[in-house]
Every structure is written in structure tokens, then in C-alpha cells.
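Here it is, the structure, as C-alpha cells.
Every protein chain but one is kept in place in this view of the complex.
Now for subunit A:
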Amino acid sequence: MMKIRSCLTFSRRFQSTSSAQSRNHLTNDEIRAHRLRIFNNERQVQIERIRRVEKIEIDVQDPIQSTKLLMNKNLSTPLHCARHLSSVLVDRSCLALIDDQHIWDMNRPLERDCTLKFLHFMEENCEEQNRAYWRTCSFIIGYILETAFKSTYHVELCSFPPPQFQAGSFAYDAQLNLGDWKPTRDDLRCLSIQAYKLRDRDLRFERLDVTQSVAEEMFAYDRFKLAQIPHMLRLVTPTDTQPRLSVYRMGDCHVDITRGPLISSTKQIGRFEFSAVHPIDVPSYNETMHRVQALSIPAQLHLHYWTFDYLLERAKKKNNASVPTLGKAKTAEKLE
């Protein structure tokens, strides 16, 4: 306990600039429950804003079958469209392509008449799907870090760098507050097993666009996230009055800020192995944090275990993707 308290007082310098509430008395679980509660409330508010159910016409273009569907505006998601067509599309598609231009989450409601295509991991160009997959996996590392440790330890999540395949791994930067903890092989294995449990639970990823005030309430106990919020606000649609922040929730477990699309559900994770934990210096926050790295392949792709272990050896090296930085407002691009 002493060890952890000294870490917090050391970093109190940074905390004074943001209005984070003190979290010494709260466990990670309670903070997570708080975030989820605010998310649920906001989601309820946004659903109740839909007064009338209007219909939109979706033209689904799939190489196997193309149909026109009549769906509900702001309520139906591409997943619902896929359910009308076939279970193959439901299981394997991770992203949707609207009007051949915009990448859309599978669980995000559709807003207007459009053409829809389903994207999966084995196409000719699957750059977007690969990036979305690794982004999702970084998101999952955040959840695992918050829930894997005993409640006497406080883990503060910071952010994750955009997915880069040259580095050979994806990562999450967090202030682990564990002192000089070096993970053993068994520790990493335990963390990986948490990810496999998530896969069995088949949790969906839902998106919510929130305003700054709601976001600050949601992340009231997360000082790093509070500092990032002003930099992540953007106007989502041209008709929007306020800049918003996109927040994703996994199942009913975890909420985090991330800009880009995430895949449809945790069922599509194949192998997921934590590879290493490296300390990094973050000058923007004046702290030394830990970068937790992992490697994962979607379930649709088959890879022999020897080849995966070879890639895992490579993933153990320190990932040199961008360190979390708080640039000037509107130009900071540290989170995807």
C-alpha cells in the first residue's frame, strides 16, 4: 500500500492541472462501474431523442446476394442487415462500407439511404480491417489491465498508439503503479487467458458520440483521459452543433475513448498473447509509464502455432510507436 501511495503523490504535479477527483479510495472496478453508468444514461438519453421511427432504404451489395432492405433510421445497424441475409455475414464481417467510401462499425446505427458492403479479414484490400482489428485489441488490453490485477492495486490507463504493423505488436500505455514489476511468463499467460475468456463471451462493441461535459463526467476519475478529452473533440456530422467525442463500450464491461472503428464482436479474436511490458518516458505527462504489448490474429485467419510463436518473439521487442503526447488542441493525433 505504501508503494502505491508514494507513486500517486509523486505524480500529483500533473493532477493539479486537471480537475480529476481523488481516487485513492476507489477500486478499479468501482471506477469502471461509474463510467458504464454514465454511458448507459447517455445512451438512454440519445435513444429517447428519436421520436418517430423513420425508414431508410439500404442497398446491400454482396458478391453472393444483393438485396434492398428497409431499415429503421438511427436504430438499425449493419449487423441487423446482415442478420436478414445470412449467418455467414454475421459471423465473419467485422466492418461495413457505406457508399463505397465510409468505413462504418457493424454496431453503429445507420443514418440515411446508402449502399452497404460487408468487409471481412480475407479480402484483397483489408488494410482498414487489419487496423480496426488491432485497434480493438489495444482496447481489450485496456480492459484486461483494469480488471486483471487485485483491487488493492490501481491501474490508470493512458492511451494507445495507432496500430502499426512494422512494430510487430499493438500496445497500451498505462500507469500501472506496480513499482518494479517484471511480468513472468506465467503472468503474461494469465493476462492472455483473460482475452480468451472475452472471446467466449462474444461481447459487442458499441459506439456513442458524447459531448465534452458528459465525457468529463464519465472520466471524472481518470486524470489522463480528462487531459486528452479537449484534444479529441471533433464535429461528427456537419450539422452538429457541438464537437463530440467517440466513446466505445465493450459488452457491458468497459468504456474507453477511441476514434476509429472497432470490429463487430470479441468472437472474432483468434489467438491473443501478451508479449511484453516495457517502461516508457512520457514527457507530456511528466511520468514514466508502462507500455503493455501483445500480438493477435483474427479467428478467420489460420496460422500455425510455430509461426505465431515466431511473430510473438518479434513482438517482445519494444514497440517504438508514438508515445502519448498532448499536442495543441485540434492537431493532436495521438489516439486513433
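As a convention for this text, contacts are C-beta pairs under 8 Å (C-beta built on N, C-alpha and C of every residue); 3 or more make two chains touch, one makes a residue touch a chain; residues count from 1.
Simple rule for what comes next: contacts and distances are computed from a predicted model.
S.K.: Which of "Transmembrane channel-like protein 5", "Transcription and mRNA export factor ENY2", "Large ribosomal subunit protein bL17m" or "Cytoplasmic tRNA 2-thiolation protein 2" is the UniProt protein name of the chain not shown?
M.R.: Answer from the UniProt record of the missing subunit chain: "Large ribosomal subunit protein bL17m".
S.K.: Quick one: say which of A:109, A:162, A:261 or A:298 touches the chain that got left out.
M.R.: Of these options, the touching residue for the absent chain is A:298.
S.K.: For review purposes, identify every residue of subunit A that touches the missing chain, sorted by number.
M.R.: These residues touch the chain not displayed: 121-127, 130, 133-134, 165-166, 168, 295, 297-298, 301, 303, 307, 310-311, 314.
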